[in-house]
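In this view, the complex is presented without one of its protein chains, the others remaining in place.
By letter and in written order, the chains are A, B and C; residue numbering begins at 1 in each of them.
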Amino acid sequence: MSHVNRIEGIGRIRRGRAVRFYYDGRQYFGYEGDTLASALLANGVHLTGRSFKYHRPRGIFTAGSEEPNAIVQLESGAYTEPNTRVTQVELYEGLRANSQNCWPSVKYDIGAVNSLLSRFLPAGFYYKTFMWPASMWMTYEHFIRNAAGLGKSPEQKDPDRYEQLHAHCDVLVAGGGPAGLSAALAAAKTGASVIIMDEQSEMGGSLLASDETVDGVTAAQWLKTTLETLGTYDNVTVVPRCTVTGYFDYNYLTAAERVTDHLGIGNGGYSPRQRFWKIRAKRVVIAAGAIERPLLFKDNDRPGVMLANAVRTYIRRYCVLPAKSVCVFTNNDSAYDTAIAVHEAGGAVTVVDTRQSASAVSVKRARDVGITVYHGYAVSNVIGSRAIRRVEIRRLSDDAQSLVGDPVTVNAQVIANGGGWNPVVNLFSQSRGKLRFESGIQAFVPDKAVAINPSVSAGSCAGVYDTAQCLATGAEAGEIAARAAASDPKPSVPMPQLTKALAADAVNGRDFYVVPANTGAAEGLLQKWNDRGYSKHFHDLQNDVTVADIHLAATEGYRSVEHLKRYTTTGMGTDQGKTSNVNALSIMAGIQQTDIPSVGTTTFRPPYTPVTFGAITGQNRGELFLQARKTPMHAWHELNNAVFEDVGDWKRPWYFPRHGETMHQAVDREALATRQSVGMVDASTLGKIDIQGADAAWFLNMVYTNAWLKLPVGHCRYGLMLNEHGMVFDDGVTTRLGENHFHMTTTTGGAARVMAWLEEWLQTEWPEREVYCTSVTEQWAVAAINGPNARALLESLTDEDLSDESFPHMSYKSMKVAGLDARVFRISFTGELSFEINVSARHGLALWEALIDAGKAFDLTVYGTETMHVLRAEKGFIIVGQDTDGTVTPFDLGMSWIVNKNKPDFLGKRSLSRTHTAASGRRQLVGLLTDDPDTVLPEGAHLVEGHVRRVPAVTQGHVTSSYMSPNAKRSIAMGLVTNGLDRLGESLTAQLMDGQMIGVTLVKPDFLSIDKSPETKPEKGQ
Amino acid sequence: MSAQIYSVFTTEAIHAEPLDYGAVSLSTMPHCIKVIIRGEHDNAAFIAAVQEATGLSAPTRANSVSSNDTSELIWLGPSELLYRLHNETLLAGDTVQRLQNALQGVHSAVVDVSDYYTTLKLAGPDARRVLRKGTPLNVDVALADGSDCAQTRFGHAAILLTQADGQAEDGFILQVRWTYAEYLWTFLAEAMQEYRT
Amino acid sequence: MLLIECPWCGQRDQTEFSAHGEAHIARPTETATLNDEQWGNYVFFRSNSKGLHYERWTHDFGCRRWFNAVRDTVSDQFLVTYKPGEPAPDAKQLTQQLSDATSGTAKVSGV
Partner (left out) sequence: MKPYSLWSLVRNGISYDKDWQQAWRSPEPKKHYDVVIIGGGGHGLATAYYLARECGVRNVAVIEKGWLGGGNTGRNTTIVRSNYLLDESAGIYEHAMKLWEGLSQELNYNVMFSQRGLLHLAHSVHDMQEIGRRGNAIHLNGIDSEFLNPQQIKKMLPIINLNCRYPVMGGLLQRRGGTARHDAVAWGYARGADDMGVDIIQNCAVEGFDIQNGEVKGVRTSKGLIGAGKVGCVVAGHSSVLAEMAGFRMPLESVPLQALVSEPVKPVIDCVVMSNGIHVYVSQSDKGELVVGAGSDAYISYSQRGSFDQIEHVVGPLVELFPLFSRLRMLRQWGGIVDVTTDRSPILSKTPVKNLFINCGWGTGGFKCTPGSGHLFAHSIAQGEMHEKAAPFSIDRFNTGALIDEGAAAAVAH
């Protein structure tokens, strides 16, 4: 197909560079510099999609990011992207796009039956039906869901890469039109660091489609010179293709840059697809321009109805005349520029102006070149459905409340619709700034910025519509911002505002919004709305919301603007109502006989235009999603077939299967070998804190429940920490290395929490106490050897005397092990003879390998966390976080021995004596033996009284830990049971979801013969 | 890759293959002695003792470093300094001992953290831009002077940033808990991709 | 995204910090003499002020120090940050400062 609509001229396209692309499977070509929209229009394609609800045919409506209609499924497979605005896609070789939300094709769409039923599907209809029979809702819903939803999600992993970038600047300029560019320049001149961003492929904003003279030169020339000048400043960063998406507190702004999208798939080289900026700006200049708003008339959603300035943009920027005959429909002067542009491009043009007369320069110019202007007329009917065939217009009554006279037919295939402008106040509003309604221009403009988000708006986003004024306000804003940033760099100081007054551009007629639908007598418009007939006046094109729907909402009492939005879904589409919101307000204001500011706006929220989740995530994905921490011995574990378990951030070996062993077999072997000879576990992940100072012992006395003052140097003690609620939150062994020096260990997952807890008390409550804490977790690699041969093994690597007398249980020695400086603790988490050998992290692997070598003589077995759990459970030792859950006191654990009642105070102490906490009947930790020793209870199983299955049933508690114990030669478990400590010997039943009933007996949680080893419990308090 | 990288960051002898894209390069630094020295900076006795033991003036200005050819004293907090010593003949334990002796009787703590941290070097004219991909710190302000240092975050990792050779130019030393080093390295290596030629 | 003035390190990004609720709640010393309600008050009950709020923060990714701040919980504006141990700044004065900066929405409660 040929470029039926391409016209002569230069614009911003590069004619030498033809680009092939495909739309709905059909091949077309365009030029470099085209957007998908301009290329489609050049090829005469207007129909680009079907609407959300009624599946009405829709076309390209705008030339920018405000596009509500023309959204497509871009590309396919892993690269596909739904709901993509054709107006923002830059053309690249081989681009493929498909229409969406239609079947079998955009031309013949089955869903269009909805359109026939539209009368019975008004706003919120789903709240009123689909209720019977109740059981059918899920079926109805299934169909509703399939009908909704626009485009399709990709079905494969995104192959592209994204990055984030943090930036800091004195002045951030959002928007690179004339106002933004002059702001950037003015700020740059003061020496301020400036970043200027624009969402379009080129800087220039509306100047890219302007034939104006700017500062005495053509717009294109001005643009070129200005960009060159900016380029000479080192302190200026110019970022095209970058949308400022969010304005957060303390002048933190986010922006999404499309770095390589325009190059086409796979052509990005080493650059990321998109880059997500996080900017902290001392001051912000918002120069985001204005968006045209359409007039509302019957069938105003037909493909071919476009915003007036979009038509002008296609002509001047892309050399595309969207149709040979254009009807410009407007209520103000600015759309006359479009008429002139059409005329100059060789098109036939008719202007339909709702005003009785107009006298602006542009109007005069249009008349002078012979353009037909109908004053006091409005578009009353659009003939054609997938394309406009012709347009009917009728005279407006004097009060503009009704249509009178006979229709006049205008030959036009495009309606250039210009109903005035809405300043882009989105970012300002996101910054908590309050808006003010200027009735002269019928628009909301920024009022005062809040202290923490000092910004100044310039150009047409501040309601200034004249280019010279845009330049002037821009320059002033840039200078104000730069000076404010220099004199008081902190946001939280209010910002001076512009002295240049808002151009009181009170063009009469801009308060005309909706073409009356009736032909009746001259009653007031408001009553007339009762007649409806407004069910084809679409104000929200994407969500198919009509003027009638607003009326319905008002009738039913959904009058608050927020109810209106939610009931009709107006403004909730992917365009967030950029072209529809103010129209909705005006209609509601009309119905309620009030003014627009009294109706108010809904809340502007980020992002300004939708941002890919990939961009927001940046590099924090896959391997970098969350770091996996590894111990110094990790490589050995990997080589030796470890299966890893995630414990907090850490990767810990879970078990070490040999020759196809199951987990169960591996754990059996590891656990038996440890108690029979010697086993070794990597304990490097334990939290470690170095505590020093004259008050160190006093401090431990406050944070642990037991007594610490008299612990001899060189000895270790087990402690429990409570929070102020009195509940156990961590445990570990702490060793007195010197009179004022302790080495504390914490649980793996609790290390950071404990460190923060200690610092909190030291820094905020007891700053006068002489204690310093330093985290040393990563400093030490730890190998723990357990079992009857542990001593012999260690002896083979050290000269130190390891006898009970010289090195008793719960004590510590510094020595050489395998030639390495080591701290060795004789503490046990298995109940076996045990040594925890600590060496500097970088020697961890060497230590480990030395132990492995020496261990061959003792049949040393390496075990993982699962075996570690089995071994400790065999002895009834708890794991905080598994056998406790934040609601458990030491008494509940049967560990009253660890609570020193003579200490005047310790953290959490008072909570233990609260009425409820001290009462009986709490859940207490006991051992559980299944009637059948081969049955292993599932962890989490609940216990009930009796043997008869009942639902509901009262739980007596649950199983916290449960294993097959090869050493006890039976299954073992622990659980928290109501009053458990008083019920030892009683039987309960675990009632499982699958119907099993497993009998258990409550016992003391000490599952191996008591006399086997003296080291059955962590040492008791003194 | 992970097994290889892991050994890089926990064993002093092996170094990761440096990445050099011209405009920016990444490498590991040799192991050095690192000692945390705790003590109140407004305690003159503490400051004097530290200076005596290290031969460096104590950096009591927040986020500053004082250094000489072989060592640095780095401000970490109002009661915390980091002493880094690039001297392969000395032992960490001896250094700790020396400091402890000097600080006898002063409320203080000396802790060997030589193996707690790994240091990486990011250098080249685009090093700052790469840094900005992961840190919210205003690098230009926080590291305006060659003697400035800063603790901040890079992605999820807590890092200490100092400047190579005390120059506020193109080289940064990133100190990180070694268990985050693989993460940091991978992040930086990916962030540098753009500068490949 | 707040910009927070660490009393030591200066202005830093919010993501370097964490918040820890109301400040200036002294831990009772003679805990044994308190009844359940008095103890409960200390552990659980908070001013949760809408307006000026005295609160605690830590500079986790920086100097790791705890400090206090006064912030308006409506505008989220920090009025002052200060070191632990320093006295709580006067609410009246801060309210004035706030109403100078904004239009005076702040209300003081529960110091």
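Criterion: contacts are C-beta pairs under 8 Å (C-beta built on N, C-alpha and C of every residue); 3 or more make two chains touch, one makes a residue touch a chain.
Values in this document were obtained by computation on a predicted structure and should not be read as measured data.
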Contact set of the excluded chain (shown chains only): A, C
Touch criterion as defined above, residue of A:914, A:970 or A:983 at the omitted chain: A:914
Which of A:137, A:270 or A:897 contacts the chain that the document leaves out: A:137
Selected residue (touches chain absent from view) among A:646, A:801, A:853 or A:931: A:646
Absent chain, residues of chain A that touch it: 52, 78-83, 119-122, 125-132, 134, 137-138, 141, 144-146, 148-158, 160, 162, 246, 248-249, 252, 254, 278, 432, 530-533, 535, 548, 551-552, 555-558, 560, 562-563, 566-567, 569, 574, 576, 603, 605-607, 610-614, 616-617, 620-622, 625-626, 628, 645-647, 654, 725-727, 881-882, 885-887, 911, 914-917, 938-942, 944, 951-955, 958, 960, 991-993
Touching residues (missing chain, whole complex) on chain C: 1-2, 14-15, 18-21, 36-37, 39-41, 43-50, 53, 55, 71, 73-76, 109-110
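One rule holds for everything that comes next: only the chains that are shown with their structure count from here on.
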Rounded Å distance, chain B centre to chain C centre (Cα mean): 32
Distance from the mean Cα position of chain C to that of chain A, given in whole angstrom: 28
Touching two or more other chains - residue numbers and ranges from chain B: 136-137
Where chain C touches two or more other chains, by residue: 13, 64-65
Footprint of chain A on chain B - complex, ascending: 2-3, 6-7, 10-12, 31, 36, 38, 79, 92-93, 107-109, 111-117, 129, 132-138, 140-141, 155-157, 177-180, 182-183, 186-187, 190-191, 193-196
Sites on chain A touched by chain C in the complex: 248-252, 280, 432, 450-452, 490-494, 724-725, 756, 759-760, 763-765, 767, 904-905, 909-911, 914-915
In the complex, chain B residues that touch chain C: 62-63, 76-78, 80, 136-137, 150-153, 158
